[in-house]
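All protein chains of the complex are present and in place, except for one that has been dropped.
For subunit A:
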Amino acid sequence: MTRDLLRFATAGSVDDGKSTLVGRLLYDTKSVLADQIEAVQRASVDKGLSTPDLSLLVDGLRAEREQGITIDVAYRYFGTPKREFVLADTPGHVQYTRNTVTGASTAELAVLLVDARNGVVEQTRRHAAVLALLRVPRLVLAINKIDLVDYDEGVARAIEKDFDELARTLGFASDAVVTIPVSALAGDNVVERSERTPWYEGPTLLGHLESVPVTGPEVAAPFRMPVQYVIRPRKDELHDYRGYAGQVAAGTVAPGDEVVVLPGGARTTVAAVRTADGPLDSAAAGRSVTVLLDDDIDISRGDVLASAAEPPRVTDELDATLCWLAEKPLRPGARLLLKHGTRVTQVIVGAVGERLSLDSDVPLWEPAPEQLGINDIAHASLRTADPLPVDEYADIRATGSFLLIDPPTGNTLAAGLVGTPLAVAR
């Protein structure tokens, strides 16, 4: 039995029912077991509620239960006979950008909730822009609380039309977005088809999640693999063994492929692709492997093995988009650390360019602010101490992404995307 894995994220504003939707998905797929349900029932009775509050299934921290809000991203797991799911359940609260970026960075699909009574609101536009920026390949617009607008088709169609316009502006292809009217509270069209929306002919949310093609992590792109670790057994019978361990970040690799080692630039041929279970004919993006090469070249952690025919650009000057995630503001001239693939290097932030304004109906790039604050998204130029082999984030997520790290505290300050992955009006 082989089933694949879909990693997806939720997004949406506070009180639009994300936790309830996630609770409903878990509950109706029977992924919640009796002791967990009993705990929720007990806690619901304690709170004076007459029906179990499904959001209590997922709000795991003491402070979250006390305040009735979700504070931090949590990960949930469920499976059906067709597929396994990893769900990044993100809070919609004030720290929207930070949490949406965290959840969306590994997601192959995002479920964006809107409240049917309110339609597309400012927060929807912010979240959609961040999901587009992060290049989440597929989107579901879940029009929640459809029961509260009497299952009205006109309301749903109007919201769908509004959102479609926004999605087009942000660069989502029309077949990448699916709109589903749901009621997380009543269970309509989440796992079970609703008879109260006869005008809706599409799949249930779960049906869609089960059947949407899993977007492999850039299998079609040219080969990239950051070297994590050099495996040298130092045993007599394996005296000359030198394996380069890493996870294929993009494309595929096979014996006989010509590769280039970057940033150095040496070229060689792949002699073998191995795992602990033996040699492979080829390995695609996502797989952890050990690569053996024909020539004895000096290669260490931080180097990138790449397709010799289509290599990444090697540069120490980056134009990038930063999602600033920390309380501590970014000032031009800051000296920070940058983690790209398996390499950590020093970086100096040059000029901060335009900032993405999410306050109007469509996202706009506006003139540079003096410094970046938490949740700001802006262009910046960076100079790195070591040259880095990079791709545009829009082309390859894995080699186009990096972290900025605060040297004294070690905290992660920013998510970095090489280039300008969100092509919207200036």
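Going forward, a residue touches a chain if its C-beta (ideal position, glycine included) is under 8 Å from a C-beta of that chain, and two chains touch if they have at least 3 such contacts; residues count from 1.
The rule is short, and it goes like this: contacts and distances are computed from a predicted model.
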Per UniProt, and picking from "Sulfate adenylyltransferase subunit 2", "ABC transporter substrate-binding protein", "Molybdenum transport system permease" or "Peptidoglycan glycosyltransferase MrdB", the hidden chain is "Sulfate adenylyltransferase subunit 2"
From A:172, A:200 or A:223, the answer for touching the chain not displayed is A:172
Pick out which of A:18, A:125 or A:138 touches the chain that's been left out of the picture.
A:138
Among listed residues A:52, A:181, A:222 or A:246, the absent chain is touched only by A:246
For subunit A, which residues reach the chain that was dropped from this view?
2-5, 33-36, 39, 43, 57-63, 65, 71-77, 79, 83-84, 86, 98-99, 101-102, 105-106, 132, 135, 137-138, 168-173, 175-176, 213-221, 228-229, 231-235, 238, 241, 245-247, 275-277, 284-288, 301, 325, 337, 339-342, 394, 397-398, 401-403, 405, 409-412, 415, 423-425
